[in-house]
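A single protein chain has been omitted; all remaining protein chains appear in their positions.
Naming follows writing order (A and B), and every chain is counted from residue 1.
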Amino acid sequence: MPEEHAHIIPYRTFLLVWVALLVLTGLTIAAAQFHFGALNVWIALGIATLKSSLVVAVFMHMKYEQPLFKLTLLSALAILAIFVGMTFLDVLYRS
Amino acid sequence: MSRDLPPAATGRGFFDEGRYPGIFGWIFSTDHKRIGLLYLWSIGTAFCVGAILGLLLRLELWAPGRTIMDAQTYNAAFTLHGVIMIFLFIIPGIPAAFGNLVMPIQIGARDVAFPRLNLLSWWLYISGAALAVTALFTGGGPPDTGWTFYVPFSTHTSTNVSLATVAVFLLGFSSILTGLNFITTIHRLRAEGMTWMRIPLFTWSLYATAWIQVLATPVLGITVALVFAERVIGTGLFDPAQGGDPIMFQHLFWIYSHPAVYIMVLPGMGVVSDIIPVFSRKPAFGYKAIVVSSLAIAFAGSLVWAHHMYTSGMSDTAVMVFSFLTFIVAIPSAIKVFNWLATMYQGSILLDPPLLFALSFILLFTIGGLTGLVLGSAATDIHVHDTYFVVGHFHFVMFGGTGMAFFAAMHYWLPKIYGRMYDKIVATVAWGVIFVGFCVLYLSMKVVGLMGMPRRYWDYVPEFTGLNQLATIGSWILAIGLVLMFVNLIRGLFWGPPAGDNPWGGATLEWQIPSPPPAENFDSDPVVTHGPYDFKKAGIL
Partner (left out) sequence: MSGHLHKDYTGAKFGMWLFLFTEVLLFGGLFILYGVYLARYPKEFVMAGSQLNVWFGGANTLVLLTSSLFVAMSITALRRGAKRLCLGLLGGTVACAAIFMINKFFEWSAKIHHGIYPGSAHLKEMLPGEMVFFNIYYLTTGLHGIHVVIGAIVLSWTMVFIKTGRVNAGDWVILENAGLYWHLVDLIWIFIFPLYYLILH
């Protein structure tokens, strides 16, 4: 069975990712102290997206999964993005 | 491999003694066929209750003013009618009953991917139904908000909306788990040789449906949870007095409830897609086009929800964009209709009951779909929004569409499941009566709606009396047809002559095993060597 030979992720990799996550957390706290106006939220979301990508890819093993898993995850996220985006077609353009 | 089992002589396939004795062998079974029947009977019961409510509504509307009930009771009655028909009949409907009964066999599997999760799905369904019934007799009484639970009424009414929302949440969870189970099953448990392009179109439709169940239903979950929270904890995310926006409720609600109508109709289309080739003795025309259009409907259906909201006060930009996109979603449905007709063209038509119901689907769904364009076009919608035109429209697509497909599925697959055949002539007569009653009932609604009669009103102006009475008479004709159909089915399935393994000459895998199917479905894992409608290769033509 192919799964029994599936890649075992070494402890070191996890620890490195964890350190990166802590650094990014520090970064997002630091960025929040500055006045970037409307950009603040997008910077925060960008860093959060980076952190989640690390969690998904390494902690959740997605990097090593078959394409189906990656495709369906992206589809689910795309659908959510559509829901958000199209709601804003209403909210942003009310008179 | 044709084995006609005389029912009295040998075992009855999966009806033989279950893992536990008596009824426990059913309600604790993880066999997809038993779960399918549990669903079938629960859903059938729900349909009957919902239908009786519908008849009572039509009785009240026989004449202006009070006929048999007061306005508050009427509001509760149409709310309950909608909640039962939508959450307990149509949404679970074909996937939970026939998906469970047939799909694993169609792909050559022994069961679904997660059999215990499947049983949980049914128990969640029953729990949700039980809670919904409890909401009728507790708290402030049965909800009177309409099945759409719009705020601010739903957050303020003294009726038991709180318990009803919990019930809906459970029912949603049931639907999600079924979808999750089916997607995994279709990906992982197909038999050797069952490539994606050899999957029967019914299973393909369940696959597309399952994705909507998984991705859209959670939004309903959070929406009803928010209504519950507003009532019980006092959060005010939809309350203008607390900075909230009631239109946001409508967005979240319809983000689920529009894709939900495709949960309702896609499986129905799948049933039709399986039936038409068999009763035309011709392979499906445009198999790939039907597959692609099923997936396209699932996707496009998530882009159009706010066409339910043109008059809500949302931005003109949103109105225009959603209206435009609504026209797009009609295209894949039309593609299917053309493919079904092309399948029948120059086919050898067998006018058996399954085909009659399938043909009704095509006609009535098309009419309903065309009226959907009137509603989807923002300009004309202003005139017909919240009138009986809408009520007529959705009964055409949901009842004339999915309802007829459900009846088609019963007449097509239940002889396989129970191993016995019903009286086909009586079934045909029942179909005819149903069809006539249906048209009288719902065409009247469309006309009176265009004339301006509002929906969800207990009373109406005297000018509308004639059409309302016509509709009510239609409801009686329809009811007679339904009773005839159900009695004939039950009589036949329990006491009729043996149906044989393949009474209709189908080429999909469920027709290659005994009727009723054995507990394990197949003696040994099947190897598939031809497509689902390749009658020649299957040796059936």
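Quick notes
In this section, a residue touches a chain if its C-beta (ideal position, glycine included) is under 8 Å from a C-beta of that chain, and two chains touch if they have at least 3 such contacts.
Everything numeric here is computed off the predicted structure, so don't read it as measured data.
Contact with the chain that does not appear here is found for just one residue of B:214, B:448, B:471 or B:513, B:214. In the full complex, chain B contacts the hidden chain through residues 18-19, 30-31, 110-111, 113-115, 117, 176, 179-181, 183-184, 187-189, 214-219, 221-223, 225-226, 229, 233-237, 242-245, 248, 251-252, 255, 519-520. Taking the complete complex into account, residues 1, 3-4, 8-11, 14-15, 17-18, 21-22, 25, 28-29, 32-38, 40-41, 44-45, 47-48, 51-52, 55-56, 58-61, 65-66, 68-69, 72-73, 76-77, 79-80, 83-84, 87-88, 91-92 of chain A touch the chain not shown.
Assume only the chains that are shown with their structure count from here on.
Centre-to-centre separation between chain A and chain B, using Cα means, comes to 37 Å. Residues of chain B touching chain A in their complex: 187, 215, 219, 247-248, 251, 255, 302-303, 305-306, 313-318, 321-322. Considering their complex, residues 68, 76, 79, 82-83, 86-87, 89-95 of chain A touch chain B.
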